[in-house]
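Moving on to subunit A:
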Amino acid sequence: MSAPMPFLLQVENLGKYYPLRGGFFNRPIGVIKAVDGVSFAIREGSSFGLVGESGSGKSTIARCLLRLEEPSFGRIIFEGADLLKLPAEELRRRRADMQIVFQDPFASLNPRLTVRDIIGEPLVIHTPLRGEALSARVVELLEMVGLGRQYLYRFPHEFSGGQRQRIGIARAIALNPKLIILDEPTSALDVSVQAQILNLLDELQRRLRLTYLFISHDLGVIRYICDRVALIYRGKIVEEDETERIFTAPTAEYTRTLLAAMPIPDPDYSPYRS
Partner candidate 1 sequence: MMPTSDHPLLDIRDLYLDIQVFEGTLHVLNGVNLRLARGQVMGLVGETGCGKTLTGLSVSRLVATPPGRYPRGEIWFDGRNVMTLSEAEMLKLRGRRIAMIFQDPATNLNPVFRISEQMIDVALHIAETSDDGGFLGRRLSARGRRQAARRRAIALLEHVGIEDAAHRIDGYPHEFSGGMRQRVLIAMALLGQPQLLIADEPTTALDVSVQAQILRLLYALVKEYHLSVLLITHNLGVVAQVCDEVAVMYAGNVVECGSAHRVFKSPAHPYTRGLLRSIPTPQTRRGELMGVPGNIPNLIQPPPGCRFEPRCPHAMPICRTAFPSAVALQADHQVACYLYGEGRP
Partner candidate 2 sequence: MSSTSAHRLFKLFAIVTLLTLLMASCAPAPTPAPAAPAPAKAAEPTKAPEPTKAPEPTKAAEPTKAPAPAAAPKVLIVASGQDISNLDPHTGDGYSNRAMQRNVYDALVRYEGNPPKVVPNLAESWTISADGLEYTFKLVKDARFHDGSPVTAEAVRYSFNRSLKLKKGGNWMFASAMDENSVSVVDDTTVKIRLTKPFAPFLSVLPWMFIVNPKVVEANKGQDEGQTWLKDHEAGSGPFVIKRWEPGNLYELERFPGYWKAGGGNLTGAIWKITRETSSQRLAVQKGDAHIAVDLTGDDMDFLKGSPGVVLIEEPEFRTFSIKMNYQNGPFTDIALRKAVSYAFDYDAMLAAEGEGHAVLMRGPLPPGILGADPNLEVPRMDLNKAKEWLAKSKYPNGGVKLSYIYVSGLEIERKFGLILLDSLKKLNLDLDVKQLVWTDMVALTKDPKTTPDFFPVYQTANYADPDNIAYAAYHGSQNGNWSNPTYNNPKTNELIERGRTTLAEAERIKIYGEFQRQVVEDAPDIFGVLENRKLAMRDSVLNWKFVPIASNAIEFFPLSLK
């Protein structure tokens, strides 16, 4: 083991409150604490897992990191700079280093654009690549995710779920980002396809020296791909540690419940059959 890598992303006391409106004037009468003071840090080149059930706030964290939502408070330090304090132009530039892959491969691709336009969009926005050069780069990316140039001018509806997720990944890596946020990237896929995607992600990480923030509710997948895991429950992190430690010696009650509920494909480990 070499010396630990530096932190690429540090999240400090991040919070996102939504006002709860009501009463005659529909004024805020309280807050919903979607994310409530979350702190964690991700080392460069590692995979950090964020696990939680629906409504736990894990997706809100992802959206806050990308500034798709404005956090209510907290600091997001990416490569040493606080993203929340950056001027707009600088933020835009930084965005190139932080990309996302969404859960739903059917909704995250614009149905009116061809694969070339979808994958090429970040390139058009952040680089001077155009025309043939752009096409060439897109083909290159397609090949990196296991698709070929014959798909260049196809529309999303012509692809299967797994293929679409590959396109989504190609879009995410187009700018050679440092960090990719994977928001439940495989939970809409069948297991055989999920395995393909997980393998692809694994391969890309090694090849492109990517850092992953992997959000999921599937403990098996997290265990497989992540180095560190944080469990989040009702907007708060209840436990965070090395993956193996969490799975073998969980400390929090919630973690234990979750692990016990995880269905394992082995008839010998059934909690139901007496």
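Quick note on the criterion: contacts are C-beta pairs under 8 Å (C-beta built on N, C-alpha and C of every residue); 3 or more make two chains touch, one makes a residue touch a chain; residues count from 1.
A quick word on the picks: all candidates are chains of the complex that A comes from, given by their letters.
Treat the numbers as computed from the prediction; the structure is a model and nothing was measured.
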Pick from 1 or 2, the complex member that touches subunit A: 1
Subunit A residues touching candidate 1 - in the complex, by the definition given at the top: 53-54, 160-163, 190-196, 198-199, 202, 217, 219-221, 223-225, 247, 257-258, 260-267, 269-273
